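Every protein chain but one is kept in place in this view of the complex.
Here is chain A:
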Amino acid sequence: MASLQEKTIGKQDSDVSENLLSVKGLNVKFKSDNTKVTAVNNVSFQLKEGETVALVGESGSGKSVTSLSIMGLIPKHAGFVDGSIQLLGQQLNGLPAKQMRTIRGREISMIFQEPMTSLNPVHKIGDQIGKVIRLHENIKKEEITKRTIEMLVKVGIPRPDKIIKEYPHQLSGGMRQRVMIAMAMACNPKLLIADEPTTALDVTIQAQILDLMNDLKKQYSTTILLITHDLGVVAEIADRVMVMYYGQIVEEADVYTLFKSPKHPYTAGLINSIPNLEEMKSRLDPITGNVPNMGEITVGCPFRTRCNHAKDICSVKNPPLFKLENQTVRCWLHENKEVG
């Protein structure tokens, strides 16, 4: 940790705690016609070393934009990223592109939803994984090949010595996702961001990949930020959960508390609206209405239009995060239940 801080140039005030990643007041805006649309609105959170945190939300909630900002992958001409993102005390936001490249792939890496579009179709598997190692570590060619094969073995790819000479289209979806994971883990990153890693996969293959991620987590104690809309996957793999709605974190809790006593009406609505294999409901209990478009709601709580508990104050003032005993929640219903 100390060595990393020494070599950083863009270092600013460092976070003293044991947090691996600390995001404070993250705002992301995009240009749309002549206005700016807020995609992520004042998001703050910390990731501790070794934990798996799920960022849950529906399409357009800003979960992927949050992860792309951490990676520094929001194009400058399109989006405005504001706020502080610190990895082990090193400020990432505003870092020159060249330095960011030394962090991406080595300190933080990312797995995307669609492995077919995120692998290069004209390069061999082995070359693509090898490139990650070559970029970050100064080792010989034979060593790189050896490491590549090792990584493929670790993610459970059969006949890795043959696979390194194959192209992405020759592999199935599950295999491609394994290759993506091998590539992301090749330099043993401190933080792995997995953006909907199993959404494009069939359930039996999803089970394999979740199993693999759980194994790798134990083996390397990698911190994982899991972006997903699937509460089943969350329950399976996460230690802690953050729920996003309309660009904001509306609830945060450990996984047991969140599923047992969700406090935000949106979280409760999400949990109630999914059919569950273990219990039988004759009718689902959906959240009414639709997710509002970005920029549509400017005052008050953005969820109020779909909320059964909306009060007068909800249409006037957006609630802050209230800290309860085991969770934080952004809802006026819990205003008077705050602790500390």
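Here, a residue touches a chain if its C-beta (ideal position, glycine included) is under 8 Å from a C-beta of that chain, and two chains touch if they have at least 3 such contacts; residues count from 1.
Methods note: contacts and distances are computed from a predicted model.
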Complex minus one chain; that chain's UniProt name from "RNA polymerase subunit sigma", "Transport permease protein", "ABC transporter domain-containing protein" or "NADH-quinone oxidoreductase subunit K" is "ABC transporter domain-containing protein"
Absent-chain contact - pick from A:Ile139, A:Val153 or A:Leu284
A:Leu284
Per the touch definition above, residue among A:Asp161, A:Asp202 or A:Glu325 touching the missing chain:
A:Asp202
Quick one: say which of A:Glu107, A:Asp195 or A:Glu236 touches the chain that got left out.
A:Glu236
Among A:Ile271, A:Ala310 or A:Leu333, which residue is in contact with the omitted chain in the full complex?
A:Ile271
For the chain that got dropped from the picture, name the residues of chain A it touches.
58-59, 172-175, 202-208, 210-211, 229-236, 255-256, 259-260, 269-271, 273-278, 280-281, 283-288, 290-291
